[in-house]
Each structure stands twice: as C-alpha cells, then as structure tokens.
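The complex appears here without one of its protein chains, the remainder shown in place.
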Amino acid sequence: MKINNSRMSAIISRVNLNYLTLLLIMIILVAVMSMRAPYFLSAANFAVMVDTFIMEAIMALGMTLVILSGGIDLTVTGILPFSSIMLALLMGSGMSFFPAAIIVVLGCSLIGFVTNLLRKTLNLHPMVVTMAIAAILKGLNLTITGGSAMSDFPDSFKAMSSMTVFGMPLSWAVYIVLAAFFIIMTKFNRNFIKVYFVGGNPEAAKLSGIKIERVYMMVYMISAALAAVAGILTAITYSSASYSYGTNADMRVITTVAIGGTSLTHGGSGSIVGTMLGTLFMAVIYDAFIMSGLSTYYQDVMTGVFLIAAVLLSEFFRYLKEKAR
Amino acid sequence: MSVLELRNITKSFGANKVLTDVNMKFEEGEIHSIIGENGAGKSTLMKIIGGIYRADSGEVILDGKDVVMHSPIEAYEHGIGIVHQELSIVGNMTVAQNVFVNCEPVYKAGFINWKKMNSEAKAALAEVGADIDPEEIAGNLSVGMQQIVEIAKVIAKKVRILILDEPTSALSDKEVDRLFQILDDLRRKGVSIIFISHKLNEIIRISDKVSVLRDGIRTGTLLRDEMNEPTIIKMMVGRDLGRLYPPRASSRDGEIVLECKGLSLRNKFSNIDFFLKKGEILGVFGLVGAGRTEVALSVFGADNLDSGKVLLNGKSVSFKNPSDAVSHGVCYLSEDRKVAGLFVNMEVRENVVSACLKTVCNKADFLNQGAIGKITQDYINELDVHPSNCSRFRIRNLSGGNQQKILFAKWLAAKPTVLIVDEPTRGVDVGAKSMIHSILRNLAESGMAIMMISSELPEILGVSDRVMVMSEGRKTADFEAEGLTEETVMNAVFNTDGGLR
Amino acid sequence: MIRKLWIILTVLIALSVPLFAGGAEESQTGNGGSTVKGDELYSMVVFTKGAEYFNWCYAGMRDAAAILGDHVKTELQGPAEWDASLEARTLEQVIVKQPKGILVAAADETTLNSSIGKALSQNIAVIGFDSDAPESGRLSYVGTNNYDFGAAAAQFIVDQIGGSGDVAVVIVPGNIAQEERAAGFKDWISENAPDVRVVSELNDEGDVAKSETVCAALFQANPNIKGIFSTHGYGAPGAAAAARTLGILDDVVIVGSDYSSAVIELLIAGDIEGSVVDDPYLIGFESMMLAYQAAHPTSVPSANPPFGHVPPIIYGGCSVITGEILSDPAVLAKYQNPPAV
Partner (left out) sequence: MKSGRFRFKIGNRELTLIITIVLIYLFMCFAKGELFYARSNIEAIFSNLSYDLLLACGMTFVIILGGVDLSVGAVLALSGIIATLMAQSGIPTAIAVLAALAFGLAVGCLNGILIAKVHVAPFVATLGSMSICRGMCYVLTSGYFVANLPTSYLNIARGSILFSVPNKILISVIIMIVLAVLSVNFRPLKSMYYVGANGRAAFLSGISSDLVKIIGYGISGLMAGIAAVLMTGSLGMGHASYGLSFEMKAISAAVIGGANMAGGEGSFLGTALGVILVALVNNVFIMFNGSPNWSGAISGIMLIVAVAIDMIRNKIRERRTA
C-alpha cells in the first residue's frame, strides 16, 4: 500500500499542469458542445474534426522544432500550396506519384535550406526572412497557376483520396507515423535533443561543441519538408492543387504550438506531446463553432482569447513553481 | 616533447594588437597557470587554443604537429576541453543532459540510453565531489552548483588538455578545495591543465608553473619554487603595487544613513538587521546562495519584502522599484555586469548616463549631449579606463576590467549616498582590483555609505570596516574588521543552527 | 496539492461528459444549432464569410426558408480566408450535421468536388451558386454568367468614354469569377471597340487601401487613362479615393462590380460612374428554393434520383446601376438597407 502510494505521488508530481489544464478546458468545451449539438460526440464528427486540422497538425510538428530552437517559420503558408502545385506539375508531365512526391519534399526542404541560409548570411530575425520568403512563394504560386486550381492528375492519384491504411485515412496514418517519429526522436535522438540546447542557450550550446548552425538548418528544412507533406496530402484529399491552400496557415500553426505550451519566450521549453494536445484543442474549437451554429465570427475572437488564456495559465504555473522554490 | 606548444602567436583585433609573439609550452601532468591583468590577452590565448579564434600568425603545435582548429568541436576532437568563464549550462535541460551534451551515451541503434546517461552523470558529479540529482533541471541549481556541473561536464569528456578559465569565481572555499583535489588527481593521471585565475593565493597553491602575460606579451614563466605574490604582481603590472589594500576608514563616527530591521522574504532570507554609516564600508560575507544578493535587491526595491523596515536617514522608506531607490540616492551595483549591469551593444557614453538620465536632461526632458560627453570623459579619466577615447565605443569591445570600471562610472554618475556593490571585483585582475578597492575607500571617505558583498574573504577582511556574515538566508554574525581573522569568519559561516532550507 | 485538485477535477468533469450528451436530445436552439425532430437544416457554405455579397445571398436564402415554413432552418458557414481547402473542410463539417441541403459557392472549380460528392452520397442536396464547381455533380447552379458580366462593364465603359482611350482592370488574381469577368471585359473591347486599349491589369489584393495605392500609381503611369473597371466590390471605392486625391475624379470613368453601401454612396455622389450588379438576394433565394425542391422529390421524374427535379443551370442577368438609376427612391431603397446577418 505504501509503495503504491509513493508511486502514485510520483506520477502526480510528474503530471504537467499546463497539459492537464488544457485537457480540462477541452473536456469542458466538449461537454458544453455535446449539450448544444447532438452530432458533436458522434464518430462521424470525430473523423471530420480530425480531418479539419490534420494539415496544421502535421506542420505543427515541424513548427514545434523551429520554435524550440528559438526561431519561427512563416514560410509554411507558402510552401503548402507550392508543394501541391509542384506535385500537379510533375504528375501532369507524366511522372508517377512516388518519385514526384519525393522530388517535391526534397525541393521544399531546399527552400527551408535557402531560408536558413539567408537568415544566417543576412543576420536577420527568422520571422522577417520567412515572412519575405512566404511572400515570394505566393507570387510564384500565382504565376505558375495563373490563379486557377490545377486538377491535372491521373485517375490513380485521384483514387488515393479514398485510400485507407489500417482503416484510417491516409493523412491520419501519415500524421501518426510522423508524430511517433518526432516524439521518439526528441526524446532519444542526439540531433533532436540538440534543438532544445540551442533554443535554451545558443551561446552555451556553441561552447559545448554543438554546431548550432547545423541545428538551425535541420529544423527549417524539417519544417519546410513537413509543410510539403501537408501540401501533398491536401492535393491527394482534394485531387486539386491551388495557390489558395494554406492561407493564414502559419498563424494557425503557431497558435496551435503556443497553446500546446511550447514557449516563444523561453526557447527550448515545450514538447511534441504538448503540440499534439494543442492541435486537438484547436481542432475542437474549429469544429465546435461550426457544429454549434454559433457565428463563426466569434471563432477568431475565441481563438485569440484561448491563446492568451493558455499562455497566461502556463506563466501562472511557472510563477507558482518559482514561488514554491 | 611538450603536449602543447605555442610558437610566436600574434593576434590583433582591428588595430588593437592583443597578443604579440607569445611562446609557451605545456607539459603532460602539470598544472600551468596563466595570469595577467584584464586585457593582457589570457582569454584570447585560451580561445586560440580552444579553436574559437585563429591566430594571425604563429603556430599551435599539438604532439609535435602543427594544427589549425576552426571550431570548439575540433578542439574537443583533439582532446582539448575548456571550462569557460561564462557558464555554458543550458538552464532548461537536466543536469545529466548538460554533462553529456553532444556526447550522450547511446545504444547501438543511436538512441540515447537515458539510464546509462543518468548513472554516468551521477558518477561524473561524484567525481567532482558533488551530490546533485542528475535528473534535476540545471536552471534550478545555484550558480556555484552550475559551475561544478560545468567542470564535471568537461572532465567527463576525458580530455588530455584541460583549460579552466576562472573556474573558482563562483565557488565557496570548500568547493574550491574539492576542485583542487580533483585537479591534483587529474594531474597525476597525466592530464595537462591550464589554469587561469585572478586569485594569486590559489595560483600559488596549485600550480607547477605560472606564466605571466602583460599587454599581450609573455613577461616570464616561474617554476614552483620561484613563486611568490610580490614577484608575480610585479611581473603582471610592471611595478610594485605596494600595499594590496587601501587604508581603513579615517573616522568611524559618521551618522547612520541606512538602517534595516528584520528584513524577511519567504524562501530567501529572514530577519536580517544591519545599518550603514556614513564613511564606512560594511563587508557582507557568505557563500554563494547565502541570500546576500537577495537582501540587496529587496532593499533596492528590485524585489519584494515580506516584512521588515528600511530606514533612510531615520525615515522609514519602502522602495517600490529601483527607480524609487535611485532617486533617494540608494544605488546597487550588480554582480553580473553583462546580464544586469551594462548595455553591451550600446555606447560607453550611453551606459555611463543610464542611471542618471534625468540629471542630464533639460527641463523639457531632452538629453544634453554635451553634458553626457563631459560626464563620460570625466569618469573615463578618473577611473583610468582604456582606451581613453572610448566614449563612443560599444561596451562589448572593451575588456572585462574596463567594463567593470564603466559599471562603476554608471553608478557614480548617479551620485549615490548609499552604494551597495555586489562582487565588485568578480573577474577582474589584481591591478584593476586594487584600483577598485581604493575607489571604494575614496568614496567612503567622501561621505558615502558603502555595503560591499563579496565571496572573497581576503577582500572582505582587507577592505571593510565592519563585517556581516550571512549563511543560508540568516545573519550569523557581526564583526569589527580590525584584527579579524579568516578562521573567525568561517566559523561564523558554519555555526548555524539549521538554515531556512 | 494544486496538482491533485486539478487531476481530480479533470477526471470528474471527464466522467460527467456523457451526462451532458444524454441531455442533448431535448435541447433546442434556433439558427441551425441543434434541431428538434421535424426540423430541416439548410446550410450555405461560402469561401469568404463576411463578404457583403454573400450576406445578401444568405438574406435571400433566409427569406425563402421563412416562406417554406418554420421548420426550415438555415445557417451561413465558411472560412474568412480565401482558401479552397479550408472551405472544403468546412463543408465536410457541415455534412456531419446532416442538413437536408447545402448551397455552395466554390472557391475554385475542383477542390470541393470530393466533398460535394460525399454530401450527395449521403442524400444531401447540393446546389451551387455564384461560383460554380461544374464537375462536382452538384444538382444545379444558380448564378451569373461572369463572362457576360465583364462584357456588360465593357459596353458601359466604352459608352462613357466615347469609344476611344485607355482603360485598366483591377483584379485579385486567382479568383475564377473575376478572371472570367476580366476576360469578358477584354474580349468585348477587342471585338467591339478598336480604339479602346486595355493597358494594365492591377492586383489590389481585394483591399480598398491597396486599391487606392495601385490606382494612384496607374493614373500617374498612364495619364491617358480614361476608365477603370474593378472586377470585385472593393476596387471601385479605392480607385475613386485615388482619383479624388489626384483631383481627376471628373476625368476618369470608374466602374465597379456588385453593390454595397459604399458603392451606392459613391454612385450617388457621382464619384464612380457605374457598377455592374447581379442580384445576390435572388440568387440566394432561388438556390434555397431549388435545394428544398431537390430535397423533397415529387412525382415529377428527376434526372438525379433520389433527389427531386431541378434544372441544371439558372443564369440570372446582370445590369449596370448608375447614379441616375439610383435617383429613383424606390430603386435606391432596394440597395440601401443591407440585411442583418
């Protein structure tokens, strides 16, 4: 009994209050919603809810790494449509799916590489560089497509939109694999743990022999590659490619990561699991407004309120912890 | 054959020649100390060995081979490890992660073996005599503890050449003893150790050889039996310093300016009483973490007080923020000049007036650039800051000792009546140190009340008129400085009946 | 302690969720939230929610629903951003609510195809309006022929500038409706007005202030500019502001698209000469009627069983409104009071 008790308290002491609170708010939200909207707790709605936010969820994984390293990446809003358009171009010219997808992902991580190179050589804040690159990509996307949607895909590709893996839609499976990969890597892989060091204290990391520029390069390339994956999945889901995809996705993704407890002030604190919780939270909010029939105008207002509230709460817990010491 | 040899190393930053034709040899299994005034080029030399800078000319010869290193990583690969003066601890990671940063023990598949990492970290910490939980978040540790983790981190890398750049500045004497034991062990195992410190007694105690740098030139190397303080000091500054410490207060009957009664702050300190008299220096001694800085910050209004009274000139005051305190003539010179003292990317002149902006403004609140220039130049001359035309230099381009002088200038420009100085000579060489000591004395003689917080016992004994000892958040003793011995003070430190924590 | 309390609270509330869900059956809220038995929900899904045009459409839909009966509920959904994939997601969320019918204005021609297909397969009637997705299988499309819309603008502008001079087009690239309007505009001019040249296409990002910027620069770059046509509702006010700043309001003919309180005010003041309009209210109204028709099949044989018979396409006309037309109070009243949404 006594052993059990101490194990219990060990578990309790390891619970992250931020995550718990997030969970609490989410559960309350779900409770209220299920009262207002009978469909809310249905399996169909769950599926749609996940679908609604799956692209942001994938990009949020990469964004978490970027923010952990102390940076930020606004290019995702340009890369997502760019990758879908590139895929359409390549497959339209007769290439089959896998080589085309691989080229697109590699090509987009090259954009991440260039972004990071510009950041480094021009000594600019990542926000500024990524903002500029995003604007340039938008121009490129418009020029390539001429503004109209591209749907020049072979039928085999179109069939992929209803493909399932273990009974799950393709995008879910991709997300689960990626999320598991990043959870494991950030816990056990040296290169990924370096991201925390670099975000926590770049100078110290440098003195400890970490090649910090290489870490920055890695996170921006990963973030770009994940945005490319999201773009490819979007193209698969809708059998189309358009410059309009991913509009404002950068802000949604950053909001997700911030709500998930990854700190934009103190680099190096946060986790993939937190981001996944944040993702779920955002998915619930985005779904709840449509399901409840409340005006979606309030959706922006509420996202803003929850974002600030979540960060306030985590600062509050940080304060409590400090006070207790 | 020497393990490491430096031949004709020359290095300039712009027009400023930092090292000129420096030759040095480091042998296996010896502790070779390097000493010199600030700006003498010690840190630059170490950074060249550590691969952070490259020499303009000259060779770094490792095991008889000329090597060129481009980064700290390459230095590590050559078996050279540096314990830096600035801590390289990452606060949000665990102690174990910090110890094994970049060389985590892994399974065959490349995944980190957490269990092994924690147990090895525990062992590495035990080796340096510290009982720290490897799973603790490093940021939660005190500065002294972090310094120990830092040392453990480098030693755990099994280096052949170990460079320690002022490793003892944040350590208590007990921790220093322990560190020296470790260095002794390492020496016996054949590691060559390069030790940089400003503390002459430490250098003499541990070194096999000591090399002295002055203005980027090696002025000589002494063997163990040739070492003594006067000789070393003479080689460093090129002159006899005469007395190491300034005379004590000429008059002890100034009125009480600041009096504190029963100051308490939860988890930080409790029931602290002290007073400051005009013309006196009160030395506050304690180990790192004794709560000295916290008391100072609370008096200064930068932190809260749970209870207690602060009387300034007999009137009860409670400063809501530092700006309040400064306008009442109470100033606090912080221990960490880079984080809490200076604006390193701003100009010297801007730094000097940063605490007295209101006084250099006209009625419409516009800064008077002429006055700023004059004040700055006056203090540069008075405090002998080098170079003397540095008024428009950025702080980051000055050496540590000169930065510290600018920090003093900044607070002197605020015309304090009560000056609290926190570790005023941390990371400052002997020459600058004695200068700062005499500045403090002159200020006291001119009628200022000074409280000096320090972890260097000789400094406390040499400079203060009265001494207050703190330990674990409590005041444990009050002494008159005249005739006080180190033993008495240390006894007071350890004679506590159960601290706060 | 706080930790423990928090954990207990979370668990308690988590356990109580099913209780809430149980109570859902009896609850009842209006405006498309949850519905009681016998209620029918019709949803309108658009790509830039908050655009005045769609508000008019929705007003028409709502009035049609009121005529059809109290049990017919409506809602307006859609992302504020112009993002076809976001609109598709919103559509999928709407499908979960199992409405009887959905009215869709498609952000582009193909992205919504699979979502529309999904709705149809669940026996939800889908009517396209304003912006069509022709290959999606939607039962019917109600809207305007945007090519003709542009041609009408061209005809008006050529008339106003006296058959010769330079003109320019303001457009947000990537919007099919606008691209078609621009194409119709340019084609009509090249076929019918040899002395008129389209010298420039401008992107104002659908933003009035940006429109002012680009138009001001255009007037400078081409002093001979006689007319300007905005393919969307925000361009004309911006162009008018630019012309006002430069003092050339009387020298250029500004023709806008759609109507809004801002456009009406400028038309009456004479700052802009005309605006090409279709009837969004009527489009919304008719779409709603068609959706209801499709959702309630009659004995009339249908081309799309199990849905009721609806015509594949209904094109409404478009016309040019001017300050003169609006001087008739009866006409003005129609435009002046935007419906509350």
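Read from first to last, the chains carry the letters A, B and C; within each, the first residue is number 1.
What we mean here is this: a contact is a pair of C-beta atoms (placed from the backbone, for glycine too) under 8 Å apart; a residue touches a chain by one contact, two chains touch by 3 or more.
Just so we're clear, the structure is a prediction, and the values are computed from it rather than from any experiment.
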Touching partners, among the displayed chains, of the absent chain: A, B, C
Hidden partner chain, touching residue among C:Leu68, C:Ala183 or C:Leu246: C:Leu246
Option touching the unshown chain, where B:Val83, B:Val210 or B:Ala355 are the choices: B:Ala355
Contact partner of the left-out chain, one of B:Asn271, B:Ser316, B:Gln369 or B:Asn442: B:Gln369
Of A:Met59, A:Met131 or A:Val195, the residue in touch with the unshown chain: A:Met131
Touching residues on chain A - with respect to the absent chain: 72, 118, 121-125, 127-129, 131-136, 138-139, 142-143, 147, 251, 254-255, 258, 263-265, 295, 297-305, 307-308, 311-312, 315
Interface with the undisplayed chain - residues on chain C: 49-52, 54-55, 80, 171, 173, 199-203, 205-209, 212-214, 216-221, 223, 234, 237-238, 240-242, 244-247, 260-262, 264-266, 338, 340-341
Missing-chain contacts mapped onto chain B: 300, 302, 321-323, 325-327, 332, 334, 339-346, 350, 354-355, 357-358, 361, 365-370, 373, 410, 414
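Just so we're on the same page, only the chains that are shown with their structure count from here on.
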Both-way neighbours, i.e. chains that touch chain B and touch chain A: none
Cα-centroid distance, chain A relative to chain B, in whole angstrom: 44
Euclidean distance of C-alpha centroids - chain A vs chain C, Å: 31
Rounded Å distance between chain B and chain C, as computed from the means of their C-alpha atoms: 69
Chain C, residues touching no fewer than two other chains: none
Residues of chain B that touch chain A when the two form their complex: 71-73, 76, 82, 84, 86-93, 97, 101-102, 104, 106, 110-112, 114, 140, 153, 267
Touching residues (chain side chain A, partner chain C) in the complex: 12-13, 15, 17, 20-21, 23-24, 27-28, 30-32, 34-42, 44-45, 48-49, 51-52, 55, 142, 145-149, 151, 161, 234, 237-240, 242-248, 287, 290-294, 296-297, 300, 320
Residue ranges of chain A touching chain B (in the complex, touch as defined): 184, 187-190, 193-194, 196-197, 200-201, 203-211, 266, 268-269, 325
